[in-house]
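Here the complex is missing a single protein chain, while all its other protein chains stay put.
Labels run A, B and C following the written order; every chain starts at residue 1.
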Amino acid sequence: MRSDNNSGISPEILQAIIDENNGDAEAYGRDDLTARSEAVLQSAFECEDLKAFNLISGTAANSLIIATLSPTFGAVFCHQDSHVNGDECGANEFQSGGAKLVPLKGRDGKITGSELEEAIDWFTIGEPHHSQPSMLSIAQSTEAGTVYSPDEIHDLSTVLKKHNLKLHMDGARFANAVAKIGCSPAEMTWKAGVDALSFGSTKNGTLGAEAAIFFNGCDDGSFIYRRMRSGHLLSKMRFVSAQIIAYLENDLWLKNATHANLMAEKLYQGVKNSDHIKFSFPVQSNVMFAEIEDQLREKLSTSGFQFYSKKNGDISTSRLVTAFNTSPELMDEFIEIVRALNNKPL
Amino acid sequence: MRSDNNSGISPEILQAIIDENNGDAEAYGRDDLTARSEAVLQSAFECEDLKAFNLISGTAANSLIIATLSPTFGAVFCHQDSHVNGDECGANEFQSGGAKLVPLKGRDGKITGSELEEAIDWFTIGEPHHSQPSMLSIAQSTEAGTVYSPDEIHDLSTVLKKHNLKLHMDGARFANAVAKIGCSPAEMTWKAGVDALSFGSTKNGTLGAEAAIFFNGCDDGSFIYRRMRSGHLLSKMRFVSAQIIAYLENDLWLKNATHANLMAEKLYQGVKNSDHIKFSFPVQSNVMFAEIEDQLREKLSTSGFQFYSKKNGDISTSRLVTAFNTSPELMDEFIEIVRALNNKPL
Amino acid sequence: MRSDNNSGISPEILQAIIDENNGDAEAYGRDDLTARSEAVLQSAFECEDLKAFNLISGTAANSLIIATLSPTFGAVFCHQDSHVNGDECGANEFQSGGAKLVPLKGRDGKITGSELEEAIDWFTIGEPHHSQPSMLSIAQSTEAGTVYSPDEIHDLSTVLKKHNLKLHMDGARFANAVAKIGCSPAEMTWKAGVDALSFGSTKNGTLGAEAAIFFNGCDDGSFIYRRMRSGHLLSKMRFVSAQIIAYLENDLWLKNATHANLMAEKLYQGVKNSDHIKFSFPVQSNVMFAEIEDQLREKLSTSGFQFYSKKNGDISTSRLVTAFNTSPELMDEFIEIVRALNNKPL
Partner (left out) sequence: MRSDNNSGISPEILQAIIDENNGDAEAYGRDDLTARSEAVLQSAFECEDLKAFNLISGTAANSLIIATLSPTFGAVFCHQDSHVNGDECGANEFQSGGAKLVPLKGRDGKITGSELEEAIDWFTIGEPHHSQPSMLSIAQSTEAGTVYSPDEIHDLSTVLKKHNLKLHMDGARFANAVAKIGCSPAEMTWKAGVDALSFGSTKNGTLGAEAAIFFNGCDDGSFIYRRMRSGHLLSKMRFVSAQIIAYLENDLWLKNATHANLMAEKLYQGVKNSDHIKFSFPVQSNVMFAEIEDQLREKLSTSGFQFYSKKNGDISTSRLVTAFNTSPELMDEFIEIVRALNNKPL
């Protein structure tokens, strides 16, 4: 429950690694498998003009994409609670050579078109004292566990296009969002105006495999050099590529994400009426935030449930995360503990 | 009224430049005058362990000090409306190699100790996902034209010391703050816990002269290299040093600032009861913000008064700035226009 | 023969990954296995005060170590043909925030103490116009395939210590050097004055596992943040740690490296008397450079031997690399082709 990063490797993914270990191949992504992983992504996203660069870290994908899309003097809009703003130790400021991240508020971890418009309007285009608005980075699903609808994304991209800005999607949990909405990957991204996507898979069952994806010519040709000089060009790339192929094959990615989402939904339905736990945001993917009363939190902890908690004044908020390998039995156990407490007066 | 940067050079300063042009001297700050300018600052600040590095731009002073005091992965707290956050085109992210500026709200352009404490608490020390809190940068006087009292500064430094963080003061309009409070430069800075000061003079009558000042050993020895590699080591430094000496001599700096403050106060007292102009913040230095009704703003403009205005929704806020060379007659003229309008119903 | 990066995964390493995939564990290196991998390295290097940070790319290890050891305004000495200078797309300039790489000549890919001394002497300490000498980075084995003796390393560190500079060793092929010399890892590194080591294993049989190692307190505490903000903190770190443990266990690393070295030696002995191939440097590890006559190069190519070649004027130099999985039969085949040609006049 602590993090979907704690889960191991999906059996199908591990098998793909084993299968690939049958001889030599060109290093640094010049192998056939890496070319095939790009083709597989082009097909999954119904986009021929798609460029994919395999990586092994989501922060690498985010920060290298942002560095590619924003000039060094750019203003990059993002949600104040987003991973790119708060949980990457300044990676995006660093990789971009000093771009300014502009944190926006927004309900349920999401930004609306009008909030974005207002933020952009603060800046004066052409005024050298101002960082120049360059792009928006949203997470899908968000750091709050909520999910943008394609329409909401389209609203944002409409504002952005008006100002000639780019749209990046941090898809560390992209599969969970697609599984939730039930639309196609294309509808969730480039058809809604997304220019580049951090396509994550590590939190959803791979050992370590992420792809920085550019749609429709948004890479200016600099990415291969940015990847290398930041130390992210892997020599034995083919083993990352093998994971990406296996991840998309037979819809493993959606299968895993759907399961994780279901486990979250199961837990939520099981405890939502409790007085001792109060959910902070709509539950829409595999990540939930909740205020859990101290007594209950201790009981859960005693029973082996671990999760991040953050105190803000008197209120402590906990993050609950399910994964591809979370069992229904574990959810039942959690629910049982909550219900047991609920029957007793505090 | 548009900016104190628009004013020319105080006659005393210009004379000092002329006087210094009487022969050769060592370049790059190895001359006698530059050594003397540091001694003059040590004396003015009653601080023997003071290091001063002459520069010609306030943004250079701010960003080089921040780069010196914060690690590249640091979180630098500042007011959201501050110059370092909004008006330096990302200079501080750039010079520091990617430090994160964390914008705080705060009434009247100022930050309180409890607001700072709350902001620091968000970050987990030792957690690599988080930028690590390193320092606070405040402006004195602030971008809103308000002034911190030494006690307010001390409150902030108390919080900072508890967390082992540094305190930088952007003193682009330091003289105006000192003139307002009437305390000593030492009481306003190191005695209140300030570690480094951007000592500005350009807005208050010099051609271009700023000093990055470190109190009590806060420079780690890197500043001279940072200044050079950012292109800020001037060859004919002595002409900057001459300005700083002349600026402090005979209290020219306080004389100029006191005059500018008085002109602001005069204007404020003259129009504060008007229905057509509403001041946004307490008037405490030479910078004022006010909502000026459209009709009045046009009348002022027609009469030659120019100033920055920013629309935020329906409300337009204008910035009014006085300088060392603003005449009382000009203020009377402004007041007259406001009063004339006030007698007539809108 | 093209690169040891082309080889797959040693069976022992793959098994270790499979074995570790048996449940959840804390992400981001907070797991037990990662702690154990550090302990294993401490033991292998006979150094309790050793800090190890696991990574998956050698360029990441090099550039992050250099960024840690050198100030942003530092001068980093290195061999002009070294990987850090010529083959990392400016990674070291980038990660360090702009440090200057100073390329030195030196016979056989190695730098001598007197060459280093002369290079350091060019710079004036304390002169802000000059980048300030901060460190030397050597490769062991070198980009030329040669190997420093511990005494040669000690000579370099003696010069460095006199000037208070640090010594980094790029050990992408560290195992091959240790296998060649037959000394202990400690004798090759900290006992000879090395402050930090990029401990590579990927070229010698792992999927992807490198460790940035600091000896005797040389990490200033900043590495964990530098790793994160450059996108190099892996979520499922334990699978990297498992590789490092398996790599050191039962001396797999030396076994693999010894084999690769032997294959190189076998090839060299088999063809060194040929008129058609002329070795550029002493053959001391698993990397060889040779001028191969066009006719021979074509014959080898036709038979499936591939390798990098670089034309410099009329002379074309080829790089031959053996690996842990290079077979003696393949070497025999190569030798046979050379010998067959040798009997015929060109």
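To be clear about the criterion, a residue touches a chain if its C-beta (ideal position, glycine included) is under 8 Å from a C-beta of that chain, and two chains touch if they have at least 3 such contacts.
Values in this document were obtained by computation on a predicted structure and should not be read as measured data.
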Options B:N54, B:T202, B:S241 or B:S285, residue touching the unrepresented chain: B:T202
Looking at the whole complex, which of B:F73, B:F94, B:F199 or B:Y268 touches the chain that is not displayed? B:F94
Going by the contact rule already stated, which one of A:F73, A:F199, A:Y268 or A:F281 would touch the omitted chain in the full complex? A:F73
Of the residues in chain C, which ones touch the absent chain? 72-75, 86-90, 93-95, 97-101, 103, 128-132
Where the missing chain touches chain A, by residue: 28, 71-73, 97-98, 128-129, 132, 222, 224-229, 233
Could you please point out the chain B residues that touch the chain left off the display? 2-3, 5-9, 14, 17-18, 20-28, 55-64, 88-91, 94-95, 202-203, 207-208, 225, 228-236, 239, 325
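Following the convention adopted for this analysis, only the chains that are shown with their structure count from here on.
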Chain nearest the overall C-alpha centroid of the shown protein atoms: A
Chain centres from averaged Cα atoms put chain B and chain C apart, in whole Å, by 50
Taking each chain's centre as the mean position of its Cα atoms, how many Å separate chain A from chain C? 34
Provide the list of chain C residues touching at least two other chains, using ranges where the numbers run on. 28, 225, 228-229, 233
